[in-house]
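Could you have a look at this structure, given as structure tokens, before my questions?
Apart from one protein chain that is not included, each protein chain of the complex appears where it belongs.
By letter and in written order, the chains are A, B and C; residue numbering begins at 1 in each of them.
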Amino acid sequence: MDLKYSEEERAFAEEVRAFVRAELDPAVRDRVLNHKRLSKEDYLSWHRKLAQRGWVAPNWPKEHGGCGWNAVYRFIHEEVMAEEGAPPIVAFGISMIGPVLIAFGNDAQKRHYLPRILSGEDWWCQGFSEPGSGSDLASLRTKAVLDGDHWVVNGQKTWTTLAQHANLIFCLVRTDPTVKKQEGISMLLIDMATPGITVRPIITIDGEHEVNEVFFDDVRVPKENIVGEPGKGWTYAKFLLSHERSGIARVGQSKRELKRLKAIAAAEEVDGVPLIETKAFREKLAALEIELMALELTNLRMIAAEKSGQAPGAEANMLKIKGSEVQQGLTELMMEAVGPYALPFNPEALEPGWNGEPIGPDYAAPLAGTYFNYRKVSIYGGSNEIQRNILSKSLLGL
Amino acid sequence: MDLKYSEEERAFAEEVRAFVRAELDPAVRDRVLNHKRLSKEDYLSWHRKLAQRGWVAPNWPKEHGGCGWNAVYRFIHEEVMAEEGAPPIVAFGISMIGPVLIAFGNDAQKRHYLPRILSGEDWWCQGFSEPGSGSDLASLRTKAVLDGDHWVVNGQKTWTTLAQHANLIFCLVRTDPTVKKQEGISMLLIDMATPGITVRPIITIDGEHEVNEVFFDDVRVPKENIVGEPGKGWTYAKFLLSHERSGIARVGQSKRELKRLKAIAAAEEVDGVPLIETKAFREKLAALEIELMALELTNLRMIAAEKSGQAPGAEANMLKIKGSEVQQGLTELMMEAVGPYALPFNPEALEPGWNGEPIGPDYAAPLAGTYFNYRKVSIYGGSNEIQRNILSKSLLGL
Amino acid sequence: MDFTLSETQRMLAETTDRLMRERYGFEERKKILAGPDGFSRALWATFAELGVTGLGIDEEYGGLNGTMGDLAVVAEAFGRALVVEPYMPTIVLGAGTLSLAGSDAQRTELLPQVAAGDLFLALAHGEPKSRYTLCHVDTRAEPDGADHLLTGAKAVVLGGDAADQFLVSARTAGTATDPHGISLFLVPKNAPGLTIRAYPNIDGTRAADLRLDRVRVPASARIGEPGQALPIVAHAVDRAIAYLCAEAVGAMQALNALTLDYLKTRTQFGVPIGSFQVLQHRMVDMEVALEQARSMAILAADRADDPHPHERSRAVSAAKVQIGRSGRLIGQSAVQMHGGIGITEEYAGGHYFKRLTLIDRTFGDADHHLARFAAAN
Partner (left out) sequence: MDFTLSETQRMLAETTDRLMRERYGFEERKKILAGPDGFSRALWATFAELGVTGLGIDEEYGGLNGTMGDLAVVAEAFGRALVVEPYMPTIVLGAGTLSLAGSDAQRTELLPQVAAGDLFLALAHGEPKSRYTLCHVDTRAEPDGADHLLTGAKAVVLGGDAADQFLVSARTAGTATDPHGISLFLVPKNAPGLTIRAYPNIDGTRAADLRLDRVRVPASARIGEPGQALPIVAHAVDRAIAYLCAEAVGAMQALNALTLDYLKTRTQFGVPIGSFQVLQHRMVDMEVALEQARSMAILAADRADDPHPHERSRAVSAAKVQIGRSGRLIGQSAVQMHGGIGITEEYAGGHYFKRLTLIDRTFGDADHHLARFAAAN
């Protein structure tokens, strides 16, 4: 039993930390740390720096330009970057469609798409969810019919994160309505500039534009833009969803947010005493910190098991549940910490370069919004109810 | 809107309070207040005093010797007695089989049994649950076969509360195995002295003997000892279970326990400060007190509705859920309050007349045991899961 | 003991609910929010016609002399409709404070205008450093002849955007959290030295931060005795909390109804999601939370004018704790059961969640009131 990283792993963590501190634009770092809006270029400039360093695809094999790292290295890389306030690597290309193409794409697709993902030239988005299919993803209804050399796609996708930045979308579509619902699905790669595609923003209750609806109206997609075989889309989707979940608990990010919470609670005062020194708040914070400590160790135990060859299984679902609870707990305490200054709605303050006078303390503007927004983390990627359903079956045999 | 009792109701409450204070044996009151064991005679002596006063059957119509009170009076009577430390009226006769006999019994049964319930001459117990049928009561398997002038009963009942005191049992038995499970059930009235009945104690984890198993081995029960019609037992059981639920939230008892908790927390010290003055404990206690305040008002709202003619419906299930949570919360905080002195097991100290030296403070002995024992209140009478199932259907239409 | 509404209250509830149905649908509300004032002056005029703006005001000043229980009926209806008009600031806090402690002249001048719907008020009490502590007032009132000069800052003044006049608290004696020495003054919005920074809140209501730089007020502007404003403010705020509790009950009720409807109509895996036991039980818990909250809101309204301030504040704090906890459970559960749609701007559910969340942050959150209740025990 040894709870510490090896010498080599520690050195790697420090290397990552030093790299982020040296290379990350301080303005971007500030936006990440303080929950301000990130522009497409904020993501991309960091993506390019990572690409240059060879660190942009931790989970890809080396022959495709990835790092070929083991689970521990991948974990360290992701966690240290999060702790240091780097923007997350945009997942759609690197963590989602990339691994699918590596595993199931043809040579032409690999040659064309993989380098463009690494370089940041392509920004993908994910066309899975539909208005009628939330937790029951396989019930999707967007259909693709072969017409000569093209698939003709009709239907609607929703919750499409950052589609406004994307030039490509990977889509689950129904290509055979006559078979079992899981068996009639295929995965298509679609250029967002194709005529017939409309992107409509969905504004969330914090006033932000992060997700979208994507409408397909007789969209013609070249026949060869299918991944693998027709009717196997559900298999690829499951592969995608189960792949690369080491960071699912978001421990690094939550450690960063815990620091921010402590800073806010130290700045806030109750009757002249820093909020963080009042017993009730201090102990609520402590309770959350202990949950995070336990989560971090649980995560490390699972990463260590994965490194030593055990496939990540049910544990990822546990990490998703606990990780989302901790993230939500942190956003809630931050909102609580600012008291009445949780009320004002001042979205301009989140815009890069805004120089106005803050309403209340300068950290207050995003807090309530982030709390509202973060209710999503127990919903997306399979709601916590779905996670418990899965665990009940896979882990408990119920 | 008027949250106060009427003049008349207040006067009645004071009358009940004065009666308890004047008539209740102080030794019995002490045992109730301090969770010591109650003997059969403790229950009966109080029962007789109430009978003498004409107050032993609040829910029975006057023509059968009951009080004929409305919901508010019944509630006041029960709550004030509980607050004042009176033993609860033993429910099996008064609240359970009595109303069933009044509604469905024949004249002979009414003439024979009802006076004996009122006088305390008969002590009933309830033969519903079986080892295989907990929440799924209708699946019971104890069977009764007609043989000449007798039903021959074979099977087993369990969780039979205070069967050790009882001379009679009302039993659900399967008299027709060929029909739908709810339709083959009858209700029999059985003398506990009948040959073939064996009572075996079940000891609970607090070391107490409160419940029993009752075995029936070719027990011959006179044919006329059936309630109403054969095959209607399920209807009578549902009537019984839904009847007289005004006290289901146990507000009076919980108010009494809250006082006790406050007294314990005032006597316990942390670093020289009374526990009740430490912020963390004080606020846990306050949170529970607020829940109890809300519960009391919710209960009163429902009682008022019942008084004005609305039948008690889904509300009783809500009161059961919240009431059990409050009761359990109180037992848990009392156990917490005594700290390390929750550990010692000293059941002799619960015996009436025990004069030994207590281990730790004299209130400590029952606390952990009561906490363990009170886990039952969210299980019996339909577990809280069953209550939620019922509410989901009846209240929400789900 | 009687928990039914009085005949007047029943009519008030019906009138208000009907008005809301007709004029305050989700789309109409959106338009109102997007308008120049962020609320509807036309609707306010209708309130005045119906007597709703005069509800808490004495008959002699043109009001209906209603009780806190009557105001709670309106509050609940407004909660169901997510009303953003500055009713609580103007009527409960503004006119309420004047009714409690204003001079005859002040009442005679101002209350009829409020009842007629012609005047908006706001209580400017909280400050950047005061959080939820009512006795924490740093704003100073320095005597200058018969006048006072007010200097300081006021934070998150609810309804401060619309207010024609502010009721501003300021210290005439003592420091920081001294309960004595706080006075209350009427300050018109255009007073020289007063800077108003108005903004929307995240739930669509509006507020303002004020800066006062030697704002001159005459002696006639003082409300109540010098240095004795804290008990008045505390009473007015307790009444506002009772109002908020009722409003929250309305919002919870509406959100529960929306959620239940969603459970019945949304299908997944070929069945309505309301057939899943986990969601059924959670919905039951939301209903239980609503009933518990309703009970405590009734208590708060009943005690909001209790002659014993200790009894009053104990009941009001207990209610605020219950409302905070029920609102949190209902809001979070409703969003979770709706899934993504629950946090979109286009769906009413998320707006109830926001309103419930911000009510918990107004005049003290559940933790604050738990501590206050526990200390009063």
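Some notes on this structure:
Assume contacts are C-beta pairs under 8 Å (C-beta built on N, C-alpha and C of every residue); 3 or more make two chains touch, one makes a residue touch a chain.
Note that the structure is predicted; figures quoted are calculated from it, not measured.
For the chain missing from the display, the contacting residue among C:T175, C:S220, C:Q277 or C:N377 is C:Q277, taking the whole complex into account. For the chain missing from the display, the contacting residue among B:S135, B:S308 or B:S394 is B:S135, taking the whole complex into account. Interface with the hidden chain, as seen from subunit A, comprises residues 1-6, 9, 72, 279, 282-283, 285-287, 289-291, 293-295, 297-298, 300-301, 303-305, 308, 315, 318, 321-322, 385, 388-389, 391-392, 395-398. The missing chain lies against subunit B, touching residues 129, 132-136, 139, 158-159, 202-207, 211, 268-272, 280-281, 284, 335-336, 339-346, 359-360, 368-369, 371-373, 375-376, 378-380, 383-385, 388. What subunit C contributes to its contact with the hidden chain is residues 276-278, 281.
Going forward, only the chains that are shown with their structure count from here on.
Centroids built from CA atoms put subunit C at 38 Å from subunit A. Centre-to-centre separation of subunit B and subunit C, using mean CA positions: 43 Å.
We define each chain's centre as the mean of its Cα atoms; on that basis subunit A and subunit B are separated by 53 Å. Within subunit A, contacts with two or more other chains are made by residues 280.
Counting partners per residue, subunit C has 371 as the residues that reach two or more other chains.
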